[in-house]
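Below you'll find the structure, written out as structure tokens, and then a few comments.
Only a single protein chain was left out; the remaining protein chains are all shown in position.
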Amino acid sequence: MTIAEQSAAVQPADVVTVTVDGIDVRVPKGMLIIRVAELMGIEIPRFCDHPLLDPVAACRMCLIEIEGNPKPQPACAIAVADGMVVRTQRTSEMAEQAQEGVMEFLLLNHPLDCPICDKGGECPLQNQAMSSGRGTSRFEGHKRTFEKPINMSAQILLDRERCVSCARCTRFAEQIAGDPMLELLERGAQQQVGIGPDAPFDSYFSGNTIQICPVGALTSSLYRFRARPFDLVSTPTTCEHCASGCSLRTDVRRGVVTRRLAWDDPEVNEEWNCDKGRFAFQYLDRGRVETPLVREAGALRVASWPEALDIAARGLAAARGRTAVLTGGRLTREDAYAYAKFARVALGTDDIDFRTRVSSDEESRFLASQVAGTPMGPTYADLDRAPVVLLVGLEPEDESPIIFLRLRRAARKNAVPVAVMSPVLTRGTEKMDARWIPCRAGGEAAALAGLAQSDPGLLAQLSTPGAVILVGERLAGVPGALSRAAALAASTGARLAWVPRRAGERGALDSGALAGLLPGGRPIGDPAARAEVAAVWRVSPDALPAAPGRQAPQVIDTVLADAERAQRDEPREYDALVVAGLELADDPRADDLRRALEDVPFLVAFATHHSEVTEHADVVLPVAVVSEKAGSFTDWEGRSKPFSAAIRGAQSVTDGRALAMLADALDVPMGTGEVAALRAELDALGRWGGPRTPAPDEPATPPAGGTALATWRLLLDRGRLQEDEPHLAATARPTEAVMSQETATALGLSGRATVVLTGDRGSVEVPLAIGEVAEGTVWAPMYSEGCDLQGIGLHHGAGVRVTGGAA
Amino acid sequence: MALDESVRAQMASIVERYPRSRSAVMPMLHLAQSAEGEVSDEAMRVIADMLDLTTAEVTAVATFYTMYKRRPVGKHLIGVCTNTLCGLLGGDAVYAALTDRLGVGHDETTADGMFTLERIECQAACTHAPVMTVDWEFMDCQTPSSAVEVVDRLARGETVVSTRGPAIRDFEATEHTLAFPDDGLAGQGGEADDMMLAGLRVAHELGMSAPPVPGQES
Partner (left out) sequence: MATPLTPVITAHWDVPDLFTLDGYRRTGGYRALPKALAMDPDAIIGTVKDTGLRGRGGAGFPTGLKWSFVPQGDGKPHYLVVNADESEPGACKDVPIMMANPHALIEGVIISSYAIRANHAFIYIRGEVPQAIRRVAAAVREAEQAGYIGTNILGSGFDLRVTVHSGAGAYICGEETALLDSLEGFRGQPRLKPPFPAVAGLYSVPTVVNNVETITNIPWIINNGVEWFRLFGTEKSPGFKVFAVSGHVVRPGIYEAPLGITMRELLEYAGGVREGGRVKFWIPGGSSVPMLNEDHLDTPLTYEAMAEAGTMLGTGTPMVFDDTISVVKSVTRWLEFYKHESCGKCTPCREGTYWITGMLERFEQGHGADADLDLLNEVCGHIMGRSFCALGDAAATPYPAAVQLFRDEFVSATRTPVDETFPPAAGYVFSAVGAR
């Protein structure tokens, strides 16, 4: 057996031959014995060992015999050497006895409260006690007891008497998350996991410690005492919260999502996820739209599907060619595609946009030229060994947490240089051992344009093959920034990736849910592109709009202008809007968007939940949430992450299916709208092979004077999908405005406890904190408790008035 | 008592001794204890801030070592070695006598805040058994009555001199020494005592010495 042969990259010099339980294997040099055994199908029991954590050899459960060594050795900490002869518990009495002894020790002080323990039924201690332990205990003393449980955070609870001191949780906190707020305290038999005084374990990644705890010591407020593992039906799913693309396992008990775990995807999230992905799922069941609704005498009432579809169809038929579609960023790739097709085929419009957030025409052109329909990559794996990774306008710990973990590991393990161009030196940047390239908020374009002069070293690194540039959502609001990023990538040869925040954005872009772009990145102005799409859609190419339609900001402008036109008795440009999955607060012009929804004569909303949007709708069609349907998300890499429904037999209808029914009602053939059918069409369409539109070439405008606002959305904030999660919300970062001491002094804020940030539409007062922030810039969270900056007319890069608040 | 500016300045100076700042955490904890008679939550926060650590990291250290006290210690910390050798050679009786006299047991503090009593582990002074320590200064070769006399005299405010060290000050003073060891008291305690000189005296009596260097015999 040659495990090494699986990897062509392994040279013979790096291969050693070892014998495990009498079987010779050739494996890469340096591999740990326990991993070699795993590959051979030999399971050596273990607790502290975890393949993604540095070995500690503390639990001593994996003791095995190595020929020539009089003492048993820990398989988790010893690398194989050529000619090594290893005997596991299967062939060595020494190993078997050692393991049995350790198991007896582990159970000495363990409460054996399996019948009431969350872990019971999926517990490595329970399982290995059965396989490697004695039937009965010989210990007659008193077991250690502790007050139970104690909070490590609002979300994480600890029952200390169950702990076996394997230190997986504390090593995770320190090594993986970079948040050493969970530590082993005390000594000896009193050693216990704990936190500092009044310093809870508020890591964005804290939930992983529960999952890797090999006993039931760590539990979550959300799941504790809620279910037994054998009552759960588990389904592999993909996280809907961001574009990281985490594989999850969703556990359902009696039709209700009870728990979500990180699932093993070595290419993407490895075995980790963030707390939002793990804990924010109560929204799935709360506040749902359960039946179609129609407006009658000013109020919504329940309607049947046929009635609602009929009303919607009549309204939309009357508005053909004068309708726009706004889809939000949360749809699956298949559902987004259904809207893309519906808009062009059923509504005769190219006015469609998935971006109801800060956006620009420059961004559209950037996406069309650099991203839409491009092959996968750069990937997570490309970050692992990159000669440099430059982040611009992206705070990965908040906006794409798995990128953060991957870069932290790349920096720690492979010394990958990470550079972050940002107005703020964040803890996240420090945890990636990254170099901070300060730039004024809104000055990103200028900083990128001037990089050759200001930082030739970085430019040289970026010119090394394999270099990666990651750009984030907020650059859409900085004129010239995306143009400069594309130019930098072109001039250095660095690979460029766009990291959206929402899980559905890349899939929506690739499926054509953006004005000017048909599926696969096809420019709608290109007759060949239209012909390819028309063939798959079985419509005449002439039936498709030939000119790029309006993007979201123009859609809003147009509706608002319509209201004035209507007053002048002029015809409206729009008679209807179709919306799906919108969150008003996402949009920098939330008030305008709200007004547009009010003003438009006919509004059809596809909705999972009741919201401000459904309040304004004329027809509301209820659609499925992710746990109820199959679909896929395309992560920031461009990787497709398909999933199936976690709740089986759910009655909910997907957006695609609802659109198909609506198309039927409009007498437009759209197919069944089933996920499989939509996927097949997407596959048939494939990627555009023709000429791409050129990258935008907007100049870098120097940032305005005065004080500039830096902002982005924190991972945990007031987002809709985090509603009804008090434990999770309690671990969010505090709302505060951060600026340098110099800026605070210059603004006359010394000694102030709070500051007032004022925009066009109002002010917020938030606590002041001093930190490392670029000169003339103040940072505050975009949408956190007591701080809705877009709501007061502020966005990243905007000028902000900062005045002193409470002393 | 809070950690004032002078204590913080001393803490900062400790960092200079080490190539990496985190190494300063132990002496800083000793110093905090010298200022407050215990390691308070506040002290751990101050140290964490100065060393760019989390309070969990500082707590992990503070709770690992037995000399760091997470509750206030009396003016004097009285330790009696009750490990096998000292204990069985009389330390048990010394400890019992002190328990009677002070009315407190292990890790307890007298109501007047004068004394905290502890059973302690081997003090590297087995030749001087039974060993007692007052504020960690050696009080060698104790008997129950001598030990009681020591605490009685301390209670009366009289001077008690360590058998191999300076006059007893108090727990906080010793903790300051552990943070800043060159405290000017090295000359106290005199030369080697009977136990330390036992072999040398026998050698002198018997005319024994180490062999001369070959070729340099005179």
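Think of it as A and B in the order they're written, each chain with its own count starting at 1.
Everything that follows uses one rule, which is that a contact is a pair of C-beta atoms (placed from the backbone, for glycine too) under 8 Å apart; a residue touches a chain by one contact, two chains touch by 3 or more.
Since this is a predicted model, take the numbers as computed values, not measurements.
Asks: Let's see if you follow the contact definition: name the visible chains touching the chain that is missing.
Replies: Touch partners of the hidden chain, whole complex considered, are A, B.
Asks: Going by the contact rule already stated, which one of B:D49, B:D107 or B:E121 would touch the omitted chain in the full complex?
Replies: B:E121
Asks: Taking the full complex into account, find the residue in B:L29, B:A43 or B:L102 that is in contact with the omitted chain.
Replies: B:L29
Asks: What residues on chain A make contact with the chain left out of this view?
Replies: Against the left-out chain, chain A lists 55-61, 63, 70-72, 77, 97-98, 101-102, 104-106, 108-109, 138-142, 144, 164-165, 184, 186-191.
Asks: Kindly note down the residues of chain B that lie in touch with the hidden chain.
Replies: Against the left-out chain, chain B lists 17-20, 22-27, 29-30, 51, 60-61, 64-68, 79, 82-85, 87-90, 92-93, 120-130, 133, 136-138, 140-147, 162-166, 174, 177-179, 181-183, 185-192, 194-203, 206, 208-214.
Here, only the chains that are shown with their structure count from here on.
Asks: Whole-Å distance, chain A centre to chain B centre, using C-alpha means?
Replies: A distance of 54 Å separates the two centres.
Asks: Which stretch or stretches of chain B touch chain A in the complex?
Replies: 41, 44-45, 48, 53-60, 63-64, 66
Asks: How about chain A: which of its residues touch chain B in the complex?
Replies: That would be residues 179-187, 194-199, 201 of chain A.
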